[in-house]
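Before I ask anything, let me first share the structure, which is written out below as structure tokens.
All protein chains of the complex are present and in place, except for one that has been dropped.
Up next, subunit A:
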Amino acid sequence: MTRRILIGLAILFAALVIVLPVAAIVSRAFADGAGAWWAAVSEAETLQAVRLTVITALIVLPLNIVFGLCAAWAIARFRFPGRRALLILIEIPFAVSPIIAGLCFLLVYGAYGPIGGALQPWGVQLMFNLTGIVLVSLFVTCPFVVREVLPVLSVTGEDEEKAALTLGASGWQIFRFVTFPNITWAMVYGAILATARAIGEFGAVAVVSGAIRGQTMTLPLQIELLYNDYNTTGAFAAATLLTALALVTLVLRGLIAAIHPARGATP
């Protein structure tokens, strides 16, 4: 009896709080039929937002991977002063809320900030454009790859790498043939989470994008714009794209977790 009540309550809660919102998105997006959905999705400004979002993700992804692998290697394999501080700094973006993250960037890289101000005479502007969007996206995503790869590197240990070293392997060869095969899936897992986050980030990007119509609108910002314009179909159609991305992310996570159980502990 208790069992049935508890299972029922859990399913009811999940249905009400988690499933229903997603159903609402799909229902609203297709309220006027698939044709209206397609027209809304292929609207020029929305396509422009998709393009900007994809470009941002394509810049952020490789930088994130290179940083994540470097940081994990340095922290897992070496002891140096400031190692703990470095670890804490890498984790900090998870504790900083989106608006505050955007504000921090504005204060340093904006026209009135020390770095942004110094660059201005050269005509270099870092905020309210693609550079600004990329910079904050790097901030909000930087812990993902490290926190997946680091535990795997620590668990694998360095015996194999040292063996390769005594056999005369170069640093690159050790990484390519000994280390990398062990951490591939952890890296992919972290990279997927980071990319999904970069694509969906709203608050931090909203602060630094400048929100110039048809120019610096990422897809999440475009959804807000359409919604505030009372273009409900447009907003929800654009939202279906991001919802699909979220579902794909979940499925990929599940698949990787299934084939590679030694993944990290990111919730």
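Just a few scattered comments:
The criterion applied here is as follows: a residue touches a chain if its C-beta (ideal position, glycine included) is under 8 Å from a C-beta of that chain, and two chains touch if they have at least 3 such contacts; residues count from 1.
One rule holds for everything that comes next: contacts and distances are computed from a predicted model.
Going by its UniProt record, the hidden chain of the complex is named "Sulfate transport system permease protein CysT" among "NADH-quinone oxidoreductase subunit I", "Sulfate transport system permease protein CysT", "Glycosyltransferase" or "TusA-related sulfurtransferase".
Mapped onto subunit A, the interface with the missing chain covers residues 2-3, 6-7, 9-11, 13-14, 16-22, 24-25, 28, 63, 66-67, 69-71, 73-75, 77-80, 86, 89-90, 92-93, 95-101, 103-109, 112-115, 135, 138-139, 142, 158, 161-162, 165, 170-171, 174-175, 196, 199-203, 206-207, 220-221, 223-224, 227, 232, 235-236, 239, 242-243, 245-247, 249-250, 253-254, 267.
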